[in-house]
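All protein chains but one are shown in place.
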Amino acid sequence: MRRVYLDHLAATPVLPEVLAAMQPCFLEAFGNPSSLHQHGLRARDALARARAQIAALINAESPEEIFFTSGGTEAANLAIKGVAYANQRRGHHLVVSAIEHPSVLGSVEFLEKQAFTATRVGVDSQGWVDPEAVRAALTDQTILIAVHHVNHDLGAIEPVAAVGRIAAQRGIPLFVDATASGGWLPIDVQAMGASLLSLSPHRFYGPKGVGVLYRHRRARLVSILHGGVQEGGRRAGTENVPAIVGAGVAAEIARRELPERIAHTAKLQARLWEGVQHRISYVKLNGPPPGAQRISTTLNLSTEFIEGEGQLLLCDLHGIAVASGSSCVSKSLKISHVLAAIGLDHALAQGNLILSLGKDNTSEEIDYFVTTFAQVVEKLRGMSPMWADFQRGVIDSVIQPSGRGTSFAAHASALAGKPAAARPS
Amino acid sequence: MRRVYLDHLAATPVLPEVLAAMQPCFLEAFGNPSSLHQHGLRARDALARARAQIAALINAESPEEIFFTSGGTEAANLAIKGVAYANQRRGHHLVVSAIEHPSVLGSVEFLEKQAFTATRVGVDSQGWVDPEAVRAALTDQTILIAVHHVNHDLGAIEPVAAVGRIAAQRGIPLFVDATASGGWLPIDVQAMGASLLSLSPHRFYGPKGVGVLYRHRRARLVSILHGGVQEGGRRAGTENVPAIVGAGVAAEIARRELPERIAHTAKLQARLWEGVQHRISYVKLNGPPPGAQRISTTLNLSTEFIEGEGQLLLCDLHGIAVASGSSCVSKSLKISHVLAAIGLDHALAQGNLILSLGKDNTSEEIDYFVTTFAQVVEKLRGMSPMWADFQRGVIDSVIQPSGRGTSFAAHASALAGKPAAARPS
Amino acid sequence: MRFDTGLMSDSYTLYNQTVMDHFLNPRNLGEVPDADGVGEVGAAACGDIMKISLKVKDGRIEDARFKTFGCGSAIASSSMATELIKGRTVAEAMSFSNQEVIQALGGLPPVKIHCSVLAEEAIKAALEDYRKRHPEAAGQPER
Partner (left out) sequence: MRFDTGLMSDSYTLYNQTVMDHFLNPRNLGEVPDADGVGEVGAAACGDIMKISLKVKDGRIEDARFKTFGCGSAIASSSMATELIKGRTVAEAMSFSNQEVIQALGGLPPVKIHCSVLAEEAIKAALEDYRKRHPEAAGQPER
């Protein structure tokens, strides 16, 4: 069967060069970097090289500002909790965007149970944070601002540099979660004014099991995993040497190939969105349109009158790997908090599909997706009572209202006996 | 150069079978287990298989009791903090042995800053915890007991089953850190009465970047890394699939080869200790003698009148990889808290060397170590003012006192103008 | 990007084979023409909508059709529910339970149990509608 992978935001395979670099760390060069003998010193050296490679990718002043964690989630937890605990004498207030990843929002919620408070700054319908809203949320108790570089669901590139300037004016550290952008957009921590920034190498052809936290040398940060004095005392536990080595190589290659990767995915992104618009009716792009304010790798679609999990399963059946922010694919049965935050109509949130491109996708794959997706939509609409009701003029389209019929949301909430939750409770 | 690796407690290479099992997870089967398509489902399946393999190694009732973390340190942090936070309405008191690994003691110290209290139960000169001392430390506020299976420095096998019975009587969960024993000693969580138990696969020929926490289904545990709902909501973050797969295979092979591995290392351990005693004067074995109460893989030696780092460096120069608990090898310039807890004389703590055997070490390697080590000791004693003073009868041996001269410790503390810290401050 | 290695030879499914079969090849899809009862229900939890229409003859369900807006297990649940209900008397059908759907489907993931509940509710709503439209039927002897 033809296989088309369009879920690079979830995972990427590692590059052959990355695997080749990791390989010796499993068998011969397997030492623990804490050991003082040959094996340990060799591993230590490998860590130092990887640190420099990562520093170069994001223009950190020094490799010593790079900390390795187990992944993007731990990096976000370390940034949020590590800064909060380190600065608790200064204040107890955090300001975060409302559409941060759960690893950020979850860390904030945890701190809220411990005498910290937080303000969640909302976003507009495209998913953009207003830097002035961030400024307005600051108090003299604020010890951390967190605004991600690119939203993982919407692809919106946030105005982090503007937020960085405000943070600098107020002397408050800014944490930028760059998990969704690292390796796909140029990142310059100094130009951004980020005191902390996280990366997830397995989203740019590095291995799983490693995350990166950049920390400007003046930002105070304490450990959240306690134990040994690895990573300058800021992250205990034997280092995942092979994964760190792989992350370094992935970063080096990403830096080299960045312009090429951007150009290639931008071309496919345009082709994909044009193809979808051409072939499928009542479909909406969520987040900014392809262009300078959207990352080139993702598209977030809402197709009316059908639900997202079904789209995903039928795509998979045709060998196409995609994701969805529909409530049906979440274990909590809630639509993505991001889709809720941009005020997306419940019907559209339910029909959500998230596509993320990679460097190896081809135009033919995009065309195959478009053709297949048109069939998928047709099949699901054939099963959908909403599509039938829309044809009969009982309910109306949100995307292209005809003026006939009630809204899907009103219809659904009448049936369910309560309003369709546009926002997660 | 001849290379003899005697630091298996720090790291082991992965087995060829382990690497072979991991390999596909980097390139073809690279999916994120949270994805609902083929790639994700395949990864999910791989996790389930690994969970079952780990469960079998430790006789867990169900694979659902197995949680994957990034390493032994995170597993210990999760056990200690996750149980404490989950039970904070019941009580705020923890009981731990004084010689637990820093990942356990560090987690406890962190909690002590947050309104929890802890009792550290001391050990005898061999490093054994007295179960009755644990019982005596319990209060009606106690919510967790932590006693490791085997001490990482001393090799002492702790009476965990006896502690487990006390824990069961009192209805308090017992956490057993089995990082130093997993894959080298039979482990049966049910027979042990452990509610929680941690493993570190990279110490039994599995990969780095993965740890295991077993949790009995009735033990309450909350997440400490917040974010997604991976690992049943108890450990957020994209799973390190290749490492988890490798851990599973390493566990399966460890289970199969356990008797063989024990027999082999026990034989080498005896040969090593006999050889050292035969060739080197004024050397002491710390922890229990080889036998049923000591793990077969480690020896902890103290060689008088010389310091440990020098021993380590000279061994390394001859291709032999070892570890030391001397203050000179620690970043805090303190001797291992374990050596302090057993009341080891400061002179002996400084002369400490830790050897840990693996399944591939040979008798010839052991003989090479003994011969080399005798030369190392001779060279260092030739540089040591203490050895010269001992020869002159100015200071005396701790191991085999002659009755002439003062003690090394008294001499050193007179010189330093303060008592040599036998216990870390 | 190709994944056609030996590793990918087995095919993984989110649901079991029966559920997948009912999702991919739904039975009784559509709307019964001149239905005797129609039930449309929505799940408050996730927003799924199911519509079931029935043809009843001599107090027995002759035909049952569904349309569903929802996930794979919602579609499979309504497909299976209509299969199960066909041929039953209205009285029998009134005691229809989601457990039957779950069992016939060979199980559903815990988080998806509510889909089978929705199917039960849709059937009951359709039967309710039938009784409302055919008050005479309530007293009808059931053959």
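Labels A, B and C are assigned to the chains in the order they are written; within every chain, residues are numbered from 1.
Keep this in mind: contacts are C-beta pairs under 8 Å (C-beta built on N, C-alpha and C of every residue); 3 or more make two chains touch, one makes a residue touch a chain.
Since this is a predicted model, take the numbers as computed values, not measurements.
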item: Touched by the hidden chain, restricted to displayed chains; value: A, B
item: Absent-chain contact - pick from A:L36, A:A180 or A:A194; value: A:L36
item: Touching residue (missing chain; options B:E100, B:E309 or B:D396); value: B:E309
item: Positions on chain B where the hidden chain makes contact; value: 1, 3-5, 13, 305-307, 309-310, 313-314, 317, 326-329, 331, 333, 335, 346, 350, 358, 360-361, 365, 382-386, 388, 411-418, 420-421
item: Positions on chain A contacted by the hidden chain, ascending; value: 24, 28-29, 36, 38-39, 41-42, 44-45
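The definition used in the following text is that only the chains that are shown with their structure count from here on.
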item: Identifier of the chain whose CA centre is least distant from the whole-structure CA centre; value: A
item: Most distant chain from chain C, judged by the mean position of its C-alpha atoms; value: B
item: Chain A-chain C separation of Cα centroids, rounded to whole Å; value: 37
item: Approximate Å spacing (C-alpha centroids) for the pair chain B, chain C; value: 56
item: Touching two or more other chains - residue numbers and ranges from chain C; value: 3, 8, 14
item: Multi-chain contact residues (two or more partners), chain A; value: 3, 5, 13, 309, 313, 329, 331
